[in-house]
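Could you have a look at this structure, given as structure tokens, before my questions?
One chain of protein is taken out of this complex; the other chains stay put.
For chain A:
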Amino acid sequence: MRFHLIDRIESWTPHRHIAARKVTSVDEDLWQPVGAGPVLPFGLALEALCQSATWLVMLSTDHRLRAALLAVHEATAHREIVPGDVLRMDATVESMNDEAALVDGTVTVDGETVLEARGILCALVANERLDDPADTARMAHQLQGGGPVR
């Protein structure tokens, strides 16, 4: 599985806020059978929010830095996420410097909050240590609705 849990960046304000979305499908291999049917695990909904935050960090730093999760003060789920849901992640930076970022955020489906998190603390690390900068640039282009990279 590609561990990319956002499909599109809808808007962003440097060092401040990002809105991103993920469409879900029964064809994905990330569902857990619970009760009446498959649901998205709590941790993956939280990860979608964290990945939105890391893209905000990357876009805000010209792909120089990315976020590594250090801590979560509190996260709460309000209902299950099921195949077919379209997730919208809103992440807001509460504070940020070159070493760390503190983020709050929500995941909503059709305007209903399905997960909220406060105090997501991330260490900011050099992106080139983790990924090829050219691949990061291609992904950033794709997530922002760009066509094929020439």
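Of note:
Note that a contact is a pair of C-beta atoms (placed from the backbone, for glycine too) under 8 Å apart; a residue touches a chain by one contact, two chains touch by 3 or more; residues count from 1.
Note that contacts and distances are computed from a predicted model.
Taken from the listed names "Pyruvate dehydrogenase E1 component subunit alpha", "Zinc protease", "3-hydroxyacyl-[acyl-carrier-protein] dehydratase" or "Carbohydrate ABC transporter permease", the protein name that UniProt assigns to the chain not shown is "3-hydroxyacyl-[acyl-carrier-protein] dehydratase". When the missing chain is restored to the complex, the residue among A:6, A:20, A:50 or A:107 that touches it is A:50. Contact between chain A and the unshown chain involves residues 1-4, 26-35, 37-39, 41-44, 46-47, 50, 68-80, 83, 128-132, 135.
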